[in-house]
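The complex appears here minus one protein chain, its other protein chains still in place.
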Amino acid sequence: MGEGIMRLGYVVTRVTDLEAARKHYVEVMGMEATDRTDSAIYLKGWDEYDHHSIVLKKADRPGLEKMGFKVHTYDDLAELEKRLIQYGASVTRFSKGENHKVGEGVRFRLPSGHVMELYVEMEYVGKALPQLNPPPWPEGLIGVGAPRIDHLLITAERPQETVDFLMKALNFYMSEMVVEKPDSDVPIAAWLFRSNTPHDIAIIPGKDEGLHHFAFWLDEFNDLRKAGDVFSKHDVPIDVGIERHGITRGQTIYYFDPSGNRNEVFTGGYIAYPDMPVVKWTVDQLARGIFYFNHRQEWIEGFTGVTT
Amino acid sequence: MGEGIMRLGYVVTRVTDLEAARKHYVEVMGMEATDRTDSAIYLKGWDEYDHHSIVLKKADRPGLEKMGFKVHTYDDLAELEKRLIQYGASVTRFSKGENHKVGEGVRFRLPSGHVMELYVEMEYVGKALPQLNPPPWPEGLIGVGAPRIDHLLITAERPQETVDFLMKALNFYMSEMVVEKPDSDVPIAAWLFRSNTPHDIAIIPGKDEGLHHFAFWLDEFNDLRKAGDVFSKHDVPIDVGIERHGITRGQTIYYFDPSGNRNEVFTGGYIAYPDMPVVKWTVDQLARGIFYFNHRQEWIEGFTGVTT
Amino acid sequence: MGEGIMRLGYVVTRVTDLEAARKHYVEVMGMEATDRTDSAIYLKGWDEYDHHSIVLKKADRPGLEKMGFKVHTYDDLAELEKRLIQYGASVTRFSKGENHKVGEGVRFRLPSGHVMELYVEMEYVGKALPQLNPPPWPEGLIGVGAPRIDHLLITAERPQETVDFLMKALNFYMSEMVVEKPDSDVPIAAWLFRSNTPHDIAIIPGKDEGLHHFAFWLDEFNDLRKAGDVFSKHDVPIDVGIERHGITRGQTIYYFDPSGNRNEVFTGGYIAYPDMPVVKWTVDQLARGIFYFNHRQEWIEGFTGVTT
Partner (left out) sequence: MGEGIMRLGYVVTRVTDLEAARKHYVEVMGMEATDRTDSAIYLKGWDEYDHHSIVLKKADRPGLEKMGFKVHTYDDLAELEKRLIQYGASVTRFSKGENHKVGEGVRFRLPSGHVMELYVEMEYVGKALPQLNPPPWPEGLIGVGAPRIDHLLITAERPQETVDFLMKALNFYMSEMVVEKPDSDVPIAAWLFRSNTPHDIAIIPGKDEGLHHFAFWLDEFNDLRKAGDVFSKHDVPIDVGIERHGITRGQTIYYFDPSGNRNEVFTGGYIAYPDMPVVKWTVDQLARGIFYFNHRQEWIEGFTGVTT
């Protein structure tokens, strides 16, 4: 047996203008376009070695088409498939190549309706650094120069069902949750992880199949300032930031891609382990959990209003 | 002859609750209270050596009572007094001790009605570091731990008159200005300096005698994050930030003291010299000049609405 | 089945002067002493929730007495025990309480002679932050304020044997290795991980049972400057730094505790996954791998000379 689900491997997101999306993700975010078809563009960050972590799919509305989590071994995949079926999920096998450059895997829907895929292999491309005696960073990064994707946050009509599904069927662990009262264990929203980051996926209340945002990792706080400057230069609409999250302790800018998908550049946070006690946020303190600095601002209420 | 006006020496600000103000400036901002009377509290930052840089004066409304700029020599003071009179200002001499711990000086009003004082001496207290073999920072700083005040921004019904006054009578230099059109030389707003920072004082349109904010210096960008965290912990109302200024290139959080005086924690910016060509901002790009990240946000319009 | 080995749980280190060691780890490093006996002191960082991550043991010479890695579940522990025995290790069970505040577990020696323990439970103490609506950092941190331990680096006469042992018996993964030539797969030294950090343990050539250093995590680069300042104020002997590692891309200061144990404050580095291709460093470029800035300096040769 291996390590199970290792990470958020890819996000397939709908975009309404493929060329505008390409310009944004390549020229502003600094990703590398590793492939392109008439209806899709494949992108990776400079510190990612698999073929892609984001797929832009031409569509008539923005939003999340599906997400893929990379699993360590085929034994893990088989075990997870078994557990999904036991849990009552409707699981489909997909074959190698059905997803461009991706090996075989399984597909299913979360209780919230979101399509999730598990897979073990993706064509190897390599980081933008050599594997032999590498310098600490590559030359010629463009714009924000985002090294990798980090997590995504989805909306669900009944978050608890999806949280339970992820934890029980797929061994996700919970780092933080929002509760009505301090002694409640019913998650109104939850942050879940498989890696040692505070979240690989989070679920908040909202419509089923909804995407609140997916996030890029940045290596440190100063990189947020650079990102904000780059966004301003390129007239990228900033939603909120620079802000501190109470939840995860991270630091952030939220912004929108040209199709209206909310994205985040995220840094900071603690190291999370499966035995870490869950941090709770009560609803009355939630504004501080979301935007620690500006928790008194009325515009925070609007933050959860826009999803795709 | 000496160096003329060296810096913004003190800000005398009205506060409606002296004890609440003390708690804020001492326990949140980390200033040292060097003296106290029934109606006033005197404060200095850890990296300041004069007796005070802020005076909190008990009053029934917030706002700026007056500001003091420190002059290098008494010859300079006499020369500046002469120039003020030549310029048509109504100048009053004040004697040593009339301002607590401050030597003799001159007092006058800017065309905008603000009271300004020039002085040469203030009682020496010393930094929070020893003068002999000092470590780079003092132990035991509280809260934000602001090292010093940096600048203030006032409002004027006719900014140009006050800008002219400061430049012509007092040898202030202009770093940046807002103009209607690129070829205009009429300042709608202006940033002026005597030190090598991009602004010791700035003037924007608004009511006469108005205070938009006075600012504390922080040594680097990360200190803004710490300040934001401290503000949140103490429920200090944040107005805007963390943001980048286009004007001055600085980085900022605006917030309010308990009486409603807007304050700023500011870092960054370039080194300014008297021969530096003035940077111009046209009105159509002004939002970016004020808040570079969030220049598309509607709430920027409200930013100049609140003054004291 | 759970997640196997989760992290480096504790380092038991010999110190020649217990009180001097306490002062250093508490007053300089900012750890909390959670317990004390006549011959040992137990310490944790502010962001750790288990009872201790460092044990200082009174001894007549410095060095590493043993290390403990925390395992997710008792099923994992049993499975790892089985694998260790299959691999030919001599494994001893220890009962709850045999290690102060630690549950039952297994003990064995690495091929390099170092004593390693695996355990599932340690008494819970909690972070220095509340679990309910926590602020992002605790008040009143002392000195360096190290949040947690990060990794350790041991020496072995035949590193490859210990590397194989850790990878094959305990499922450690390799992030980076030193090789003679680019096409060699024989590790002269290796960096191994179980968490998503570039190393939980590393092995370099040297005497068996030797300790090169154990490291504290710091949250960002600026914290290294603060650490350096604190070390200087307390006359802590700095070995090297501030430096950049080529290997792991991290940033560092090496220094010695009062008994002569080398410690490190470490930040940065990438996220590591089990499917990450191994980075290789050839011996001719190793100086850059160790100290990227000062790779031309002769004093780098001396760096591996001192171990305990």
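Of note:
Residue numbering begins at 1 within each chain, and the chains themselves are lettered A, B and C in the order written.
Here is the rule we use: contacts are C-beta pairs under 8 Å (C-beta built on N, C-alpha and C of every residue); 3 or more make two chains touch, one makes a residue touch a chain.
Please read all numbers here as calculations on a predicted model, not as lab measurements.
Touch with the chain omitted from the figure is made, among C:176, C:219, C:243 or C:257, by C:243. On the side of chain B, the interface with the absent chain consists of residues 1-4, 6-7, 47, 49, 70, 72, 124, 126, 131-137, 147-148, 171, 182, 195-197, 217, 219-221, 244, 246, 249, 268, 270-271, 273-282, 285, 288-289, 292, using the contact rule stated above. Counting over the whole complex, chain A has residues 135-137, 220, 222, 229, 232-233 touching the chain that is not drawn.
As for the chain not pictured, it touches chain C at residues 221-222, 225, 228-229, 231-232, 235, 237-238, 241-244, 251, 253, 288, 292-297, 299.
In this section, only the chains that are shown with their structure count from here on.
Ranked by the number of C-beta pairs in contact, the top chain pair here is A-C. Averaging Cα coordinates per chain and for the whole protein, the chain whose average falls nearest the overall one is A.
For the pair chain A and chain C, the distance between mean C-alpha positions equals 30 Å. Look at where the CA atoms of chain A average out and do the same for chain B: the two points lie 43 Å apart.
Remark: chain B and chain C have CA centroids separated by 48 Å (rounded to whole angstrom).
Under the contact definition stated at the top, the residues of chain B that touch 2 or more other chains are 222, 229, 232.
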